[in-house]
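For reference, the structure is listed below as structure tokens.
Missing here is one protein chain; the remaining ones are kept as they sit in the complex.
All chains are identified by letter, namely A and B, in their written order; residue positions are counted from 1 within each chain.
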Amino acid sequence: MDTNSKLQIPNSKLLDYTLRLADDALILGHRLGEWCGHGPILEQDIALTNTALDHLGRARSLYQYAAELFNQMPADEKKQVFTSVAIQNLVSTGANVDEDDLAYLRDGWDFRNALLLEQPNIDWAYTVARALFYDTFNYFFFTELSKSKNESLAAVAEKSLKEVTYHLRWSSEWAVRLGDGTDESHARMQKAVNELWMYSGELFTPNETDEEMSRAGLGVDLTKIKPLYMARVQEVLSEATLTTPPDTWMQQGGRNGRHSEHLGYVLAELQFMQRAYPGMEW
Amino acid sequence: MSNSFQEHFDRLIDSEVTIEPKDWMPDDYRKTLIRQISQHAHSEIVGMLPEGNWITRAPSLRRKAVLLAKVQDEAGHGLYLYSAAETLGVTRDELYNQLHTGKAKYSSIFNYPTLTWADMGAVGWLVDGAAIMNQVPLCRTSYGPYARAMVRVCKEESFHQRQGFEIMLTLSKGTEIQKKMAQDAFNRWWWPSLMMFGPPDAESPHTAQSVRWRIKRLTNDELRQKFVDVTVEQAKVLGLEMPDKDIKWNEERGHHDFGAINWEEFRNVVKGNGPCNKQRLETRKKAWDEGQWVRDAAMAHAEKRKSRKKAA
Partner (left out) sequence: MTQEIKKTNKTEWPLWEVFIRSKAGLDHKHAGSLHAADAQMAVENARDVYTRRMEGVSIWVVESRHIHASDPDQSESMYEPANDKIYRHPTFYNLPEEVKYM
């Protein structure tokens, strides 16, 4: 089905890239799911859950593809990819992995999501600011990825783009509502934007995987979408009467598996069942 | 004059014609409806919490998505029902206020804790099962907006019970520990589920009036019996033991006999002494209070927009 062998990119790179997209989606979907039942008003509780479900759906498609890629690897190579005891045990029995194994049995350092997405919800303003940065990124990212030579990624991107277009509308409108709402909402929104800003740069900092994937026409050239992102975010913030934070030191690490403390707690809950009761059907 | 209104209303009720918001209705009817519909709405909203507990801990991605969609549906059901109540001249904010100040009741079942993943199965299977049994007859209730809300609710609810049963089935076909989990959840949720149908008919003062108004179509005891009968069969499919030693088929009645319900416990949970009453209400209040600035901001922004448009 895929032509990546012809494009001379090692499966491990493609896997790394796919997993990061899946992890982004899962971790944010999980965070947004935390709002369910606790939103500021029923209508928005429902709205945010729809978005959470979009992210979870995308996570599943991507993990399924990642599992396919992983299962195709030679046995020796498989042992090198993930170091968690649970996955090592699976690999040693020669069993295939599936979407749930990848989500529930990898350790924190094997997660590739951006730091931004594991940041806690805190309040509606933080949730909106995080969404604004990520949805804007996603919009331009998936627009590009839908042209990928990798059919699986292109297909996911095309479907996601429709969802993300709606997400971006939601987060932009809320950013404006909060920024240009009451004094309190303005202050809260500005604070959220300021504090999350240092996690937004990572989305555009290519690592080795990005560079190889982009060169091979499989992944997205992040330098190309960064100006589009900046212009759009600035436009929204200015409509929201908010100040765009100055260029600053940007946190990095998620894409290479070095996370903030928050991820550990997310995984402790997320993976609890699979870790406590290994190898069962649910 | 008022007499003729009353007669006209009674004629409509007796000929199963639907009452609509602008029709004349007796004050009692309006009050009873507001109480019943809002209690039902509150139950949906508070009911999101025990299951919402497990969204972050669901054991597979499929289960996580299903649970999220299910709890979201409950928010939707609450919303449909609040809307139906609003047609009777009360606002959602007022109804929330009644909930938050403890003036309004909600279904006591949600004051029980969800302790293991199997509770997601038991809640779907038993609690939603009991709820559906209560709700299906309400799709033909006399008050139009309520009936229409219930049609929508029932349509969506059918997946809830199925997903719960599916969880139970997977567990009961699983490992020893999973079977234990399933049985434990069944044991804990069985009696509270029976209590969901409300006090025995002999002690339920509203029933006769409510049945005539078709805001209730079967009595508490009738529904409870129906629930026991179907659950006994379903438990056999699951291979689980009924948590009641007194359950026995009664040939003469054509129904299962069952053991005595602990109404003392029921009354206490209703009164606020259940394991989670305090925590559920505080969680709802917290969400509402912390959302105030968000709702205010949206209104303030909408006002600003309007006045800018006018100025332009």
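We take it that a residue touches a chain if its C-beta (ideal position, glycine included) is under 8 Å from a C-beta of that chain, and two chains touch if they have at least 3 such contacts.
All values reported here derive from a predicted model rather than from experimental measurement.
Colleague: Would you indicate which residue among A:Glu173, A:Glu195, A:Asp221 or A:Glu269 is in contact with the undisplayed chain?
Modeller: With A:Glu173, A:Glu195, A:Asp221 or A:Glu269 as choices, the missing chain is touched by A:Glu173.
Colleague: Given that one chain is not shown, which residue among A:Ile46, A:Leu62 or A:Met189 touches it?
Modeller: Per the contact definition at the top, the residue touching the missing chain is A:Ile46.
Colleague: Any idea which of B:Ala118, B:Met181 or B:Ala298 touches the chain not displayed?
Modeller: With B:Ala118, B:Met181 or B:Ala298 as choices, the missing chain is touched by B:Ala298.
Colleague: Which is it among B:Ile13, B:Val90, B:Cys154 or B:Val232 that touches the chain not included here?
Modeller: B:Val90
Colleague: Just checking the interface: what residues of chain A touch the absent partner chain?
Modeller: Interface residues of chain A facing the absent chain: 41-44, 46-47, 50, 169-170, 173, 177.
Colleague: For review purposes, identify every residue of chain B that touches the missing chain, sorted by number.
Modeller: Chain B touches the chain not shown through residues 20, 22-25, 27, 30, 72-73, 76, 79-80, 83, 86, 88-94, 148-149, 152, 156, 292, 295-296, 298-299, 301-302, 305.
Everything that follows uses one rule, which is that only the chains that are shown with their structure count from here on.
Colleague: How many angstrom between the C-alpha centroids of chain B and chain A?
Modeller: Chain centroid spacing, chain A to chain B, equals 36 Å.
Colleague: List the residues on chain A that touch chain B in their complex, please.
Modeller: Touch residues, chain A against chain B: 26, 30, 33-34, 36-46, 49-50, 52-53, 56-57, 59-60, 63, 99-100, 103-104, 123-124, 176-178, 180-182, 184-185, 188, 269-270, 272-274, 277, 280-282.
Colleague: Under the definition above, what is the set of chain B residues touching chain A in their complex?
Modeller: 45, 48-49, 52, 55-65, 68-69, 71-72, 75-76, 78-79, 82, 117, 167, 170, 174-175, 177-178, 283, 286-288, 290-298, 300-301, 304
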